[in-house]
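A single protein chain has been omitted from the complex, and every remaining protein chain is retained in its original position.
Up next, chain A:
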Amino acid sequence: MLNYIIKRLVASIVTLWVIATATFFLMHAIPGGPFDTEKPLPPQIKANLEEKFGLNKPLSEQYMMYMKNLLKGDLGPSLKYEGRTVNDIIAYSFPTSAKLGIVTVICSLLLGTYLGVTAALNQGKWQDQLVMVIATLGVTVPSFVLATFLIYVFAVKLSLLPAIGFEGPEYYVMPVMALGGYSLSFIARLTRSSLLDVIRQDYIRTAKAKGLSRNTVIYKHALRNALIPIVTYLGPLTAGILTGSFVIEKIFGIPGLGREFVTGIYNRDYSMIMGLTVFDSFLLITFNFIVDILYAIIDPRIKLEA
């Protein structure tokens, strides 16, 4: 087990390094720079700024410098927001995105699994068809359409929920629905097909032959076996949702990390792009690692071997 963790750790560091390096050079390959604005800066000022952030040095030297700082956990100063470091910005915006993300993941996991189980147990009946309609809509309707629709219904027409901001529980409702629509539908579909497969297995017949109630058979014997594909999906899903969604944050005026990423890119805010990419990758790697550990807990046949 320890061997496995060490091996995974080493692999994670290598992966992060590859991602950081590729992003660094790709980013610099895009034309333009952080100080190219519509109204060009006087050449002297631009030169001074580039001097200050070390952008006038050869690329290889900049790379070495960045990597050195990265090793220390220093993501560098933002090139656009004066006086703020990328670390500051992540520390400020990430908790908002994470709070919204965790609520979304939990909601879509619980509700999605529930809907999937309901559909599977009523295969072909109206419950199943209803769930499949919801799930198909959820997968196909883009989040911004859903978000706009929700705002129109709940904020404009019914005046039930606030359309903008992120201050209390009522501010979560619409963003969570818009953000979680896709994952909920995906989880519902996954649970349904996985459970349908499991309930035809021999060991389910054995469980029934023991006189266990339907609920025990489903929730104790079947669901745990059916969860494996869902857990697989959960890793990347959690990482993706935690780091925020540009669209949702923009629509609901939520000060999260998602929009920093997008603005960072068209500002050519080099340190911001790098910092957020590395942070994103770090989360993704971490969650995939957690998923692999969860596998071994759920299914004793899976051994974590180095």
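Miscellaneous remarks
Here is the rule we go by: a contact is a pair of C-beta atoms (placed from the backbone, for glycine too) under 8 Å apart; a residue touches a chain by one contact, two chains touch by 3 or more; residues count from 1.
Just so we're on the same page, contacts and distances are computed from a predicted model.
Between the names "Polyamine transporter subunit membrane component of ABC superfamily", "YdbS-like PH domain-containing protein", "Oligopeptide transport system ATP-binding protein" or "Dihydroxyacetone kinase subunit DhaK", the one given in UniProt for the chain missing from this structure view is "Oligopeptide transport system ATP-binding protein".
When the full complex is taken into account, the listed residue touching the unshown chain is A:212, out of A:163, A:212 or A:247. Residues of chain A in touch with the missing chain: 201-203, 205-214, 216, 220-221, 224-225, 298-301.
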